[in-house]
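Data block below; observations after.
What you see is the complex with one protein chain gone and the rest in place.
Labels A and B are assigned to the chains in the order they are written; within every chain, residues are numbered from 1.
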Amino acid sequence: MTDATMGQVRPERRLSVNWVDLGPFLALAALMVVGFLINPDFLAINNLTNVVTRSAFVAIIAVGATFVIASGGLDLSVGSMAAFVAGVMILFMNALAPELGTSAIPLGMLVVVAAGALCGLANGAITTIGRIEPFIVTLGTMGIFRALITYMSDGGTIPIDRSLRDAYRPIYFGDVLGIPVPILVSLAVAGAGAFILYRTKFGRRCIAVGANEEVARYSGVSVARIRTLAFVIQGICVGLAAICYVPRLGTATPTTGVLWELQVITAVVIGGTALRGGRGHIWGTIAGAVILEFIANLMVLSDFVSEYLVAAVQGAIIIVAMLVQRLSK
Amino acid sequence: MSRAAALEPVAPLAAPAVLAVRGIGKTYGANTVLSEIDLHIRAGEIHAVIGENGAGKSTFMKILSGHVAPTTGTLALGGRPVAFSGPAEAEAAGIVLVHQEILLADDLTVAENLFLGRELTRRGMIDDASMRRLTRERLASLGSSVSPDAIVGTLSLADRQLVQIARALLESHQLVIFDEPTAVLTSEEVETLLALVRQLRDAGAAILYISHRLDEVEALADRVTVLRDGRMVGSFDGAELTQADMARLMVGRELSTLYPPKGAVAIGEPRLEVENARVPGFIEDVSFTVRSGEILGFGGMIGAGRTELFEGILALRPGRVGALLVDGRAVRIARPIDAIEAGIGYLTEDRKGKGLLLDEGMAPNLTLSALSRFNPGLVLDGKREEAALGETIARYDIRVRARGVKAGQLSGGNQQKLLLAKVMMTDPSVVVIDEPTRGIDIGNKSQIYAFVQELARAGKACIVISSEMQELIGICDRLLVIRNGRIAGELAGEAMTEDAVVMLATGAAGQAGTRGETQA
Partner (left out) sequence: MTNRLMTAVAIGALLAAGSALAQERKTIAVSIPAADHGWTAGVVYHAEKAAEEVKAAFPGIDVVVKTSPTAPAQVSAIEDLAAGGNLDALVILPHSSEELTTPVQAIKEDGTFITVVDRGLTDPTIQDLYVAGDNIAVGQTTAEFLVDKLGGKGEVVVLRGIPTVIDDERIKGFEDGLKGSDIKILDIQYANWNRDDAFSLMQDYLAKYPKIDAVWANDDDMLLGVLEAIGQSSRTDIKYALGGNGMKEIIEKVMAGDAMTPIETPYPPSMIKTAIYMTAANLSGQVPIRGSVKLDAPLITKDNAQEYYFPDSPF
């Protein structure tokens, strides 16, 4: 029995391969190989950067969603919230532009992050103080945010002031050392997210709250505060995504961010985070977001899927990706 | 002990067995959990299987009920060899299992639960009338008057247990297996259940009764099979065996040192003083004081509100206290964290549901209540956490194959030790331990008792809540008994006897037979 007891038990090294963490990246690699076989253009550097850049919004929002889901919540309002805060940011920048010129842009960025945080705070506070299921709360705010952007735009378009357009464009279209800015932003957000989730007290408590709310409560963790903060982080991520999104088309419209919430949740789940909470895989989430965008890209680049069946094939690939992960456990 | 030493295993009788078990064994990988089990279970006989946790009782039961296939050996039912590929086959063959946990749908009625998955139909439509009539008859035959239309979630645990038994017995049965059926019952309810088991036996069924409550086994069993470390110690005649014999056979050693000696610790200043605690629905008015070095026990019937008393005091559920002093300082506890910061640690009775994150490793569990201690700057210090785990494993003798195992994979005893270590991470001056040894085998029990006494010796004030009277009497310096939401009495020293506790807990001292009042 002695060999099985305490002192001799060696601390486990993190070097051992963790298949759950690796799963989404394997799936991504497999997808790249399949993509190349289908159409060699797939691996063209231009195509790859385009696709990864496009995935940035969903990836950034999904990092926030990883916190919400890991802590046992769910946020359906992110797509509408993105449209709403993007609209707020544009209106704010446009109002300041005549006086401040391009300095309106950084101020607008601060405003959009603050707006996102407030929206997240609203979601979190209603959920925790009101003791209502996050599914229902965010279903409600999803409608509210969507209606607000529609109202703000009269159902049409909120365009960014022409004088700001060119100065702001590089945030989506620019690059640093050849890497597009949105990719850098999403990596930075993921890095920060991973740090918070894995290395801080808050992250640990987030996981505990998601794994078992009662255990967390009995351990002296303030469940309401942790849940609310997770929603605030989600809101901040939505704000950051909006910063990258607006310069692409220069507008916010009532159709901005439609169905992003589903893409975000799918990315998180493909990334290995369980919907029931208690686990969070930030880097897997990023891989999940990229996988989703690659699948869409591949559907266009391949010739053998009828346009009518694209959605079916996408759905099937997502299910297969999940099955591969399940089996690799 | 001379009489016990003379006990000899009884050879199987020649009478035909309902179930003959021959050479049954089970191996997982290189790990043999059960080997060479031989026994006969006869009609009209209650056959108890006892053993410590990990002795192989549950594996054995799972093999008989078709949940697990044996690696070696054969089963013969009514003389014909059988091999079950699943519980449904075992059930079809007439082996029914009454689970330890209550597996009923809370939102359905009694009748709906009874017939769930095997509803009666009439011309293609659900035949409610017949099902309700049959339910009423079945329950009546078990001596219960529960309405077939009652919602199961509103019933007491004992009634739910009964419904579960009725459901198991709905199918024709030759062998009924009871797996720790009294774990959730109060002592009077236990009596009712034991009578029911006898009634089934007298009706001709073969009964396999698995329990670690030796008093029940002694009262009930016609035959007792003892398992130890996956092997059979032997089958014995129930009438010949005392509880002490059983304990000795299970453990393989004498148990004289289960409880540490008392009086070794000097009792000092008050560490926790609680005045006029009130918990709506459970506690009317309770005041008490516990001192440094003291182990104070809380006794009472299940449902008397002892757990709720402390959950109320510690802000884990709504409650109010008139005044609360820790080491003489007044403290207000509005949130659970306030209690931890004030130096009061609470070990919940619900280890799996409220104590530990079963899907997490040991280290995150250990440090969850005390993360600030592992957070020198902005970042959690993983090395410090690992070091703390190392110390904990050594200090509390937690036995694991690897450090990375999840808390859910630990045995009950190891989980309890981990939970104790987790609470101690917050360095409390007052430790409240709710059901310290529930579901723990004897070896771990004595260790836990020793730990509690060590805490007292270190000057902490300890509070123990337990439903096991022997345990309370064995380790506590003083005992408070709760009844009807108030303290019914205080016992100390020689006055702490089981009889005295029962009298206070049931109110029998004043008026006999008022047990019902103490029920929640």
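For the reader, a short list of remarks on this structure follows.
The working rule: contacts are C-beta pairs under 8 Å (C-beta built on N, C-alpha and C of every residue); 3 or more make two chains touch, one makes a residue touch a chain.
Computed from a predicted structure; not experimentally measured.
Contacts of the undisplayed chain with the visible chains, over the whole complex, involve A.
Residue in contact with the omitted chain (choice from A:L37, A:I179 or A:V300): A:V300.
Touch with the chain that is not drawn comes from one residue among A:P98, A:G156 or A:G315, which is A:G156. One chain of the complex is left out; on chain A, the residues touching it are 39, 41-42, 44, 46-47, 50-51, 54, 150, 153-157, 159, 173, 248-251, 253-256, 258, 293, 296-297, 299-301, 307-308, 310.
The rule is short, and it goes like this: only the chains that are shown with their structure count from here on.
Mean C-alpha positions place chain A and chain B at a centre distance of 45 Å. Listing the residues of chain A that touch chain B in their complex gives 1, 4-7, 9-12, 195, 199-201, 204-205, 207-208, 211-212, 214-222, 278-279.
Interface residues of chain B, counted against chain A in their complex, comprise 316, 335-337, 339-341, 346, 348, 350, 353-360, 364, 367-369, 371-372, 375, 378-380, 386, 390, 393-394, 397-404, 422, 426.
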